[in-house]
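The structure follows.
With one protein chain held back, the other chains of the complex are shown just where they sit.
Coming up: chain A.
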C-alpha cells in the first residue's frame, strides 16, 4: 500500500486484513449466501498500524492455539565435470505459521545457534536479544510468515544423497547421451521430487529421450530435456538415454550442464536444530508445543 509513492504498508498481514485473499471456502460461502464477492473487502481499517507491533493484527482468537515452524534449507551445489564439489552453499529459512490468540510473546532457542552467523529477521524479532543471548524473541504476526533466513557458506563436505553420471557423444549431425541416476548416502531418508533438466546446445534440433523409469520429455522451444523421476528408488536402475539430432556441420563445444533438483523432508543439511519454543504473555494452553 502506497501513499503518494511512499510505501505505507508492506506487511502482508496488514494487507490481507484490508483485502482478504480469495479462497475456495470463501467463494463457496459467497455463492451459497449470495453475498457476492464483496465481502472480501474488510470494512474496518487495520488497527495494527497504530500499535507498536504493526505486523500483528489485534484481537486474534483461535480455538486451537498452535504455531508451526518449518525449517527449510536449500542447498546450492556446483559440481564440475569430474564430480568434485566446487561450491556448496546452504540457505535456510524458518517459515512459521502462527495461529495463536492474543499477543503471545515467543522465545525460540536453538540447539546450535552458533551455526547461524549471517541471519536476516522478520522485523518482529528483537535484535538485541539475539545479539546477547542467541535466542529469537518475538511477537509473531498472525498467519504464515518468514521468521528468519540464514546462509551458511563454505560448508565443506556436504554429502549429496544421489549421483548423476552423464555421458554425451556428439558426432556430425547426431549424438547420443545417457544419464544414470542413483542414490548415494541417503541417511535413511527418502529422496523425493527428483528432477533433471538438461538444456541442450542451440544447434540441437530434436531429442528423443527414453528412460527406464519416469517419463522424460523434450521441449523444442526452450531446448531442454526434462526428466521427472519423483521418488528415488533404491533398487531400480534408473537411466535416461536418447538420440540427438543437430543441424549438420555444427558440433556443440561442450557437454551441456545438467540441473538436478531433489527434496528430502525431515532433514536439515546444516544440522540446525530448534531446541525449544516458549510462550509468554498469554494464558492459553498451546495445543501442541
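Assume a residue touches a chain if its C-beta (ideal position, glycine included) is under 8 Å from a C-beta of that chain, and two chains touch if they have at least 3 such contacts; residues count from 1.
One rule holds in what follows: contacts and distances are computed from a predicted model.
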For this session: Consult the UniProt record of the chain that does not appear here and report its protein name from "AP-3 complex subunit beta", "Phospholipid-transporting ATPase", "Dolichyl-phosphate-mannose--protein mannosyltransferase" or "Nuclear pore complex protein Nup85".
Result: "AP-3 complex subunit beta"
For this session: Decide which residue listed in A:54, A:141, A:209 or A:242 touches the omitted chain of the complex.
Result: A:54
For this session: Consider the whole complex, including the chain that is not shown, and state which of A:112, A:167, A:257 or A:275 touches that chain.
Result: A:257
Seminar exercise, completed: On chain A, the omitted chain is touched by residues 3-4, 6-8, 10, 19, 36-41, 43-45, 47, 49-54, 58, 76, 78, 80-81, 86-87, 89, 91, 102-103, 105, 117-123, 126-132, 137, 139, 146, 149, 151, 153-154, 199, 201-202, 251-254, 256-257, 259, 280-283
